[in-house]
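Here the complex is missing one protein chain, while the rest keep their positions.
Chain lettering (A, B and C) follows the sequence in which the chains are written, and residue indices restart at 1 in each chain.
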Amino acid sequence: MYFSSDNWAGAHPRIAESLSRHAEGFAAAYGTSALDRRMEQKFNDIFEREVAVFFVGTGTAANSLSLAAVNRPGGVAFCHRGAHMFVDECGAPELFTHGSRLVPVDGALGKLDPVHLRQEIDRFPPDFVHAGRPIAVSVTQATEVGAVYTADELDTIAAICREHGLSLHMDGARFANALVHLGLSPAELTWKRGVDIMSFGATKNGCWCAVALVVFDPDRAADLPYIQKRAAHLFSKSRFISAQFEAYFKDDLWLRMAEAANARAQQLQAGLVASGKARLAWPADANEVFAILDRRHADAIRQKGAQFHDWVPPHDLQDTLGDDEVLVRFVTSFALTEDHVTTFLDLLG
Amino acid sequence: MYFSSDNWAGAHPRIAESLSRHAEGFAAAYGTSALDRRMEQKFNDIFEREVAVFFVGTGTAANSLSLAAVNRPGGVAFCHRGAHMFVDECGAPELFTHGSRLVPVDGALGKLDPVHLRQEIDRFPPDFVHAGRPIAVSVTQATEVGAVYTADELDTIAAICREHGLSLHMDGARFANALVHLGLSPAELTWKRGVDIMSFGATKNGCWCAVALVVFDPDRAADLPYIQKRAAHLFSKSRFISAQFEAYFKDDLWLRMAEAANARAQQLQAGLVASGKARLAWPADANEVFAILDRRHADAIRQKGAQFHDWVPPHDLQDTLGDDEVLVRFVTSFALTEDHVTTFLDLLG
Amino acid sequence: MYFSSDNWAGAHPRIAESLSRHAEGFAAAYGTSALDRRMEQKFNDIFEREVAVFFVGTGTAANSLSLAAVNRPGGVAFCHRGAHMFVDECGAPELFTHGSRLVPVDGALGKLDPVHLRQEIDRFPPDFVHAGRPIAVSVTQATEVGAVYTADELDTIAAICREHGLSLHMDGARFANALVHLGLSPAELTWKRGVDIMSFGATKNGCWCAVALVVFDPDRAADLPYIQKRAAHLFSKSRFISAQFEAYFKDDLWLRMAEAANARAQQLQAGLVASGKARLAWPADANEVFAILDRRHADAIRQKGAQFHDWVPPHDLQDTLGDDEVLVRFVTSFALTEDHVTTFLDLLG
Partner (left out) sequence: MYFSSDNWAGAHPRIAESLSRHAEGFAAAYGTSALDRRMEQKFNDIFEREVAVFFVGTGTAANSLSLAAVNRPGGVAFCHRGAHMFVDECGAPELFTHGSRLVPVDGALGKLDPVHLRQEIDRFPPDFVHAGRPIAVSVTQATEVGAVYTADELDTIAAICREHGLSLHMDGARFANALVHLGLSPAELTWKRGVDIMSFGATKNGCWCAVALVVFDPDRAADLPYIQKRAAHLFSKSRFISAQFEAYFKDDLWLRMAEAANARAQQLQAGLVASGKARLAWPADANEVFAILDRRHADAIRQKGAQFHDWVPPHDLQDTLGDDEVLVRFVTSFALTEDHVTTFLDLLG
């Protein structure tokens, strides 16, 4: 009954099996092995175009190096107030961009509100060196609170980017969960929507440690090998990431794992509502369920072994919370079974 | 017959098996799981004292974050001219120390010459803000050219550090190979010699991706959790590194692998000399053999499948090289068998 | 009729005269001349204690280097949403602190609201490495909108800092204007209130280019010589700044200039109200007057030669502005005479 985070799960057996299989023998290091090359080609296939791809070990690395890749001096990037890069990366974006700033933007469900985004961009007058200059926008797909941008919503953000000459980054730590929710192809959900660069996360979805920084126009990736190495994020035995991706993509394992995680979220959501012991804070699109519980009840089921985190309520929710109520987050993953959820719902009572 | 580098090897089967075993179930993320804690304790045991330990994914990360941890503004660090941090880290030490400089020091066999080290330190007059200020010395154990500092040699370097108030860092990318060569304990080769902080590498010695940054005085490690996270080097599913270390230390696997690699280097070295087709550039202490070959002969055996790199000759060797000769490097590892070496020697003729 | 900014003024004749006087002869460079030493002593006298003082050329340098001096990795600093360091320094604070973040805090009149400040600090759970850690608070005295923190208000902020172990920085770009408004001594308005480090600005108040970074506990300034030089902010002919300060402090010129500037603000404010052509946005404490005018009228008097900037209305003022109204800022300085103001008021009609 571990709903704490999808990174509390380990790795899917087929990921582990692939690592064992590729453990033997010799292969060129630093991203130049035959397997590495095959996986680069695989990313071209997945995205139906030639892309430049760089394997790193953490989502924070992929996000920060992405921003560094599109940044210019004095650059300013816009992201949601609750975005991982804004609240959970301890200054890595600022460090790797050499002092550029993240500007938080409000919006329901973890999505950038286009009106607020425009307002924040408009605070930066053209050629006003003192304030810095807008350079990029980052969207998180799925968002930090389990919602998924629709294609239309992404089009709206991308149009604002084009209008202002800004690069569009997607933090795809839970990209697979968004993809299967919408039933779109990876291309349809990224560069066909105007995304320039993305953090393609696989760690939360069944890998040990596998994130790909994907640049959709390879011509814009010329500096990235140096940006990556200078940040100490180039692995010597790089095939240990490629081996994970090989299993990840084989027979659509990645989509199957994301579907399973999303299905568990739906099962949990339905059960929470049916229990009468919780209200949904908002509906789950992907693999995160946010619910409002009586605080004592939440504590009680934790004591019985359930693991989940409290969550700071967004501003507009605060007023609707009772004094004895608490907002909590449940995250599902490939590793969580139907039985796990059922057992939890039984506990909930 | 892969002598290109020890990072062309994959992972030892017991490392892979441990990853498979720990792939199941749920565990707290970001270095806080029970396994992570056990491995931290294991490092205390290995070093016979309480240490602070941080798991990262690359040697470059461990080196650069080590320097960042001991650095102060305007700081200058001294390392060998051929050290990895000086020639192979693309500015990561400068970036993570916020602009501090590495000063190269000469010395035979990749070891800092104490006289030269003093000379270089003495170029920095006290309180002369323009030049910056000495802050740290880094030694590489084993060195980049396969030699091993003796305990006495380390004592000499450490004495210079103490005299000038400098921190002593050890780049231990091949620490295990040095350890078994000398037959000393980890404590005897590090903090008992005056080492303050080290990069404890396991990747080259049979892991996929496992490096520990070890601080021998935990009180000096207070900033490191932030330095590590800010550099995007904190892994979410951190147990994937801990799982490697668990197998690495179990039944002294790490020492056995290092012994095997060193033994292959000795076998190779003896065979090279016996062949009459090569001269040793210098004797091998650890798992790297440097030899001088006829260039055409080197090409010929490469065409037959042998893999090894040319090496830029050190200054003092240049004059002894014939016009048709080339300096080459052979690296051995746990993955290289006696038969591999024999097959290669047969090729050599 | 130049009300655009106090940095549109040049230098007071006595400042220029001092520069001419000290232009002759030879003196040690880089802050070590006899004049430099006298000025350091003068700062001790002014603040009634031994301080460490560093002369730089811009307020942005003083602010950013101050933050760098008190920062630690992952550090987060809190300042007002309208603070110069937040809106007008193009990432310099982030660059010089190596990626630390500024968190904006709301509050009326450009002052940190203590309740909001606590709320923002409380968003950072202790030892939660992902979010970074609170390290400093910065107050601007006088604020960007011409208000002055009272001693009590500063005490409240300082108490919050002490409680959380945060350093307190004061951006004193208009410190003199605040000082003469309150009638307190420099000591009473700074370290006796709990200020640890300040940007002591003289440029806006009649100098060409003179800002002192003052550290009230000299023991905390050990790294600053290196921080300053590494940022390229150590002047060779440093006496050109010291010469400005010599004249600045002589016969209390600095206080006389600030009094004159504040008096012009009061004259202007009274005239604006009396004219019936403008409403005050809020009362002026120091040398800035914010008023609401009919937009066409503002344009008209600009066409007649008056110079002043529009100002983005704070959130709480927006609703009170008519469709045809505009918020404007008038800044006074030593260089503005009573006649200048009278002429302007005549224009205003």
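Assume a contact is a pair of C-beta atoms (placed from the backbone, for glycine too) under 8 Å apart; a residue touches a chain by one contact, two chains touch by 3 or more.
Fair warning: this is a prediction, and the values are worked out from it, not measured in the lab.
Note that the undisplayed chain, when the full complex is considered, contacts A, B, C. In the complete complex, the residue from B:42, B:80 or B:98 that touches the missing chain is B:98.
In the complete complex, the residue from C:46, C:61 or C:253 that touches the missing chain is C:61.
Of the candidate positions A:12, A:42, A:111 or A:133, contact with the hidden chain is made by A:133. Looking at chain C, the residues touching the absent chain are 2, 4-5, 7-13, 15-17, 19-20, 22-30, 56-61, 64-65, 89-92, 95-96, 203-204, 208-209, 226, 229-237, 239-240, 307, 335.
In the full complex, chain B touches the omitted chain through residues 73-75, 87-96, 98-102, 123, 129-132, 312.
If you put the missing chain back, the residues of chain A touching it would be 30, 68, 72-75, 98-99, 129-130, 132-133, 223, 225-230, 234.
The rule we apply is simple: only the chains that are shown with their structure count from here on.
Taking the mean of all protein C-alpha atoms as the reference point, the chain centroid lying nearest to it belongs to A. Over half of the residue numbers at the interface between copies chain A and chain B are found on both sides, making the touching surfaces mostly the same. At the far end from chain C, in terms of centres built from Cα atoms, lies B. When the CA atoms of chain A are superposed on chain C, the rotation angle comes to 180 degrees, reported as a multiple of 5. Between chain B and chain C the centroid-to-centroid distance comes to 50 Å (mean Cα coordinates, whole Å). Taken residue by residue, chain B touches two or more other chains at 30, 226, 229-230, 234, whereas all remaining positions touch fewer.
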